[in-house]
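One protein chain is absent from this view; the other protein chains keep their places.
Let's look at chain A:
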Amino acid sequence: MGARVPDSPESPGREIQEEELRRFAARVSALLQGPEPGPEAVDGLQRLHLTVAATKYPRKLDGKFVELLQTVLCLPKSPEQIQVLCAAILREMSPCNDLILLSCDEIQDTKLLSLVSSVLLAQGEMAAVGQCVVKVLERRLPEGQSARFLLPVLANVISLSPESLTEGKSIGRAEIATCKKMADWLRYASIQQGMAQPSGGFFSSPRTKQPAPITEVDGAVATDFFTVLSVAQHYTQDQWLNVQTFSMLRNWLLCYGGKELSTLNSVDRCVTSLVSTTATAGRLLPPGERLRDKAFEYCQRLIEQSNRRPLKKEDGDLQKACLIEAVTIMDIICKQDSSYVCRAVSFLKVLHSRICGDATYARALLPIAQFFLNHSKLAAVDSDAIYKHLLTDIPAQLFHNPSLAFEFVQFCKDNSQLLTDSSSIFRQSFPNLFKFLAWNSPPLISEFVDLLPFLLDPGTTIEIFHLLLDLPCLTAALDIQAAALPASEKAGGDPAGKPATCLEAFRHPLYKSMFQYLLRTKSAPQDAPESLVPLRQLLGSLAGSPRVVQCAESVPVLLELFFRVVAEFADESLINQLVVLLLQRSDQLYEIPAFKEDVVLGSQLAMLCRLRPALVVELSTEILEFSGAVSNIQSKEAIFTHMVWAIGEYLSVSYDKRCTVEQITRFFETLEAVLFEITQLRPQASTPSCAPRAISVLMATLTKLAARSQDLIPRVSMFLSKMRTFVQSPAVTSVYCEEDLEEILIRATELMNLLKMPSVAQFVFTPPVASTQFQRDVNDSLPLALRMVTQLLEPAPGSMPV
């Protein structure tokens, strides 16, 4: 199999055959083994890397060549660029059995060790790399070497495979040693700035200057220990280590922080417990505890440092990231050692009140809230105020910040159980939460699919149903609200007249309360306005805006999920309510192209009826009103069709004992009138043209009803026999296509034939409620049954009775 090299001006795309590759590798091999591998070798290695990387199939480089690459990589005198390229090629080939030679044991240079480790890790050699790195870190490093390049390797190892440091004979010894150093690097880095590298030259002055002290990000001289927020012109090695250590601190604590006591024997444990838990300098603590202690101190210092106004704007972003990290680490420490909780609680409460009014710090409120969710019980602290502020104020103000939106929704997802149990604020805030989705649909839709089930309960169902259908309206309203914010409080134009623009409407008395309801922050079913139709019409001008369209695209999947979840807990009254709402709202949707088609309410209606067939009888008034309105066929075609189908299926005494002959007759007459109107031979201008499906379903339902109340059979039969004339009338053939008309005619004929054998019809159309799979199969084979009966009655194929 050859490899493809992509098209470029230098090398037009062509297949590289095995032989060609071998020759090329041999050439590179010769260059590498030469006295001083130069630009040609570099170029060769680069092309080789591309070849190896650009193929779907495993590349087989010659085993000897692979050995050579390994050798060149580990050779101290190899130029750095060549080493990097060798490592890159070896990584591309990993995992690979030819790389068994490679080992990090003999390597002195820490940069090279880091490079070699990258290859070994790609091979899966976590334990070997981990042990090696820790051994090197334990030792005193030779002059000029820095541990700085090794800490990231360690961090990688422990996140990929934490147990790799604890295996083997010396259980825990390695991590204890590293722990000790990490605590020192965190707490005792130099507080003086580093010196610039000597530039040499004629004009360089001898080193007489004293090193300057480090400063804070706002320029003030630092009065406490060095942290990542400390500023210097040049940094010392241990200051770099400080940065590295903090950067991997979270990971380390998560992997090893909880395991302290297991490495101590019983004597040590006693000693530990005798000593009080408030830290004082100079006291001997076991290494893990000591690291926690220094880490906690470091986090406190970072939080204080984040209060300063930075001279460089970009440092502000880092301050916030540090704040978030510090709070998170404190949370982890408190989980591992509950003696820290009290200190942390008071500290974080102060922090919270400091930042809760500042929108730029909003993301930091999440780890703080998480902390209180995790520890408030222990601290006996009432954190309701914190959740309330978080859930009520933040989404309303900052829904447009996509990063905050994402993290906020993650927070809700991660804590959905806790939040639901601990207070009602969470569920009640769903109008606010949906603002995130309304504004940032594409990245958040899958998150909301996970979140929605937690927001649904019998109390919130109806309100959420409306909200989902109006979600694109919410997007438009948020847009207007944002535009209206800095406006003066002038009343929106003439109260008696209509507002000229959406912006004016925002404050117009006619629309103000509707806007306010849509933009509410808490669940408020009792405040729902009579109808939002005027508002939807007003917002029609924004229906084409990209954000609105994107939001509209996310609604169907949520609706589907909504009904699936609700079906599981809804009781009779709730199902009935939903059905009535479905009938009402199916054409009260925001006028976005494709929205009405995508929002498939008809099948949901059918599902609800299937769930609770008796509702057809219970809601007969509403259903009769709905199915009797001919206009509904056009404006709500899908729902209409499903409703009529449901009537045919479920209006029967076998589903509800209360179903009387009068009721059947009433439904029959209503539907008959509708069918009559839409199948006139000479349709008037006012007659709606409707989908053939509607006609078919009406015919089928009427037949089904007649089968149950046999007095109606003659009426249906007569009607059905007139369908031939209908189908052939010139006015009708111009409106419908030939296949559709043919279908209608076939259906009419089948139904008519079935009615000729009333007892069979009754059996076919009113089966017992299917409770076994066999019976369900019978129901599903209804069309087949119809065809069978037709064939029985019409032995000559193709001939139709006149």
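The rule is short, and it goes like this: a contact is a pair of C-beta atoms (placed from the backbone, for glycine too) under 8 Å apart; a residue touches a chain by one contact, two chains touch by 3 or more; residues count from 1.
Everything that follows uses one rule, which is that contacts and distances are computed from a predicted model.
*Asks:* Have a look at "Adaptor related protein complex 5 subunit sigma 1", "UDENN FLCN/SMCR8-type domain-containing protein", "Probable crossover junction endonuclease EME2" or "Exosome complex component RRP4 homolog" and point out the UniProt protein name belonging to the hidden chain.
*Replies:* Listed in its UniProt record, the absent chain's protein name reads "Adaptor related protein complex 5 subunit sigma 1".
*Asks:* In the complete assembly, which of A:Leu318, A:Val381 or A:Leu581 touches the absent chain?
*Replies:* Final answer for the missing-chain contact: A:Leu318.
*Asks:* In the whole complex, not just what's shown, which of A:Ser94, A:Ser339, A:Asn374 or A:Thr665 touches the removed chain?
*Replies:* That would be A:Ser94, which touches the missing chain.
*Asks:* Could you tell me which of A:Met126, A:Leu253, A:Leu471 or A:Val716 touches the chain that is not displayed?
*Replies:* A:Met126
*Asks:* Touching the left-out chain: which of A:Phe65, A:Phe149 or A:Trp645?
*Replies:* A:Phe149
*Asks:* Would you indicate which residue among A:Thr328, A:Gln481, A:Thr670 or A:Thr701 is in contact with the undisplayed chain?
*Replies:* Reading the full complex, the residue touching the unseen chain is A:Thr328.
*Asks:* So which bits of chain A touch the chain we can't see?
*Replies:* 6-10, 42-43, 46-47, 49-50, 53-54, 56, 58, 81, 84-85, 87-88, 91-92, 94-97, 114, 117-118, 121-126, 149, 151-153, 155-156, 159-161, 217, 228-235, 243-244, 246-248, 250, 312, 314-315, 317-318, 320-322, 324-325, 328, 363, 402-403, 406-407, 410, 442-443, 446-447, 546-547, 550
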